[in-house]
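Missing here is one protein chain; the remaining ones are kept as they sit in the complex.
Now for chain A:
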Amino acid sequence: MTTIREWQVGQSLPDVTLAPVSRLDLIKYAGASGDYNPIHTIDEEAKKAGLPGIIAHGMWTMGNLAKLFTPYYEEGFVQDYFVRFQSMVFLNDVITLKATVKEKDDKAIRFAVAAVNQHGKEVVKGEAVFLLYE
């Protein structure tokens, strides 16, 4: 398997495109996280809140984005992970997860990370520092 250390500044980890966002995805995340805010699962509640329909939990998208780093857990771990929730994710949106190396030294790799929807809009954007073991 490729090691994360081999990635150079400007290179990207393989993109991951998720299946279209389903209500069941959000119900599962609500149950697993304990975040039962109904704007994420119940249409009427989302409409009452002035939304066109239910929206994904920001943390669902952030949680998905982190999996780009999971295959490399033997080499290090995600020490810092920051995102800004820039835009809402709706049902049936198709989200692509991206990570590009911004900086690198012997101890850590800093990535620019983003989740992008089917219109090319960055819905979540931030950075992650992957700390390398000696």
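Here, a residue touches a chain if its C-beta (ideal position, glycine included) is under 8 Å from a C-beta of that chain, and two chains touch if they have at least 3 such contacts; residues count from 1.
As a convention for this text, contacts and distances are computed from a predicted model.
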Chain excluded from display, named as in UniProt, from "MaoC family dehydratase N-terminal domain-containing protein", "Two-component system response regulator", "Cell shape-determining protein MreC" or "HEAT repeat domain-containing protein": "MaoC family dehydratase N-terminal domain-containing protein"
Selected from A:T41, A:N64 or A:N117 as touching the chain missing from the view: A:N64
Hidden partner chain, residues of chain A it touches: 18, 25, 28-29, 31-35, 49, 58-60, 62-64, 66-67, 69-71, 73-74, 77-85, 133
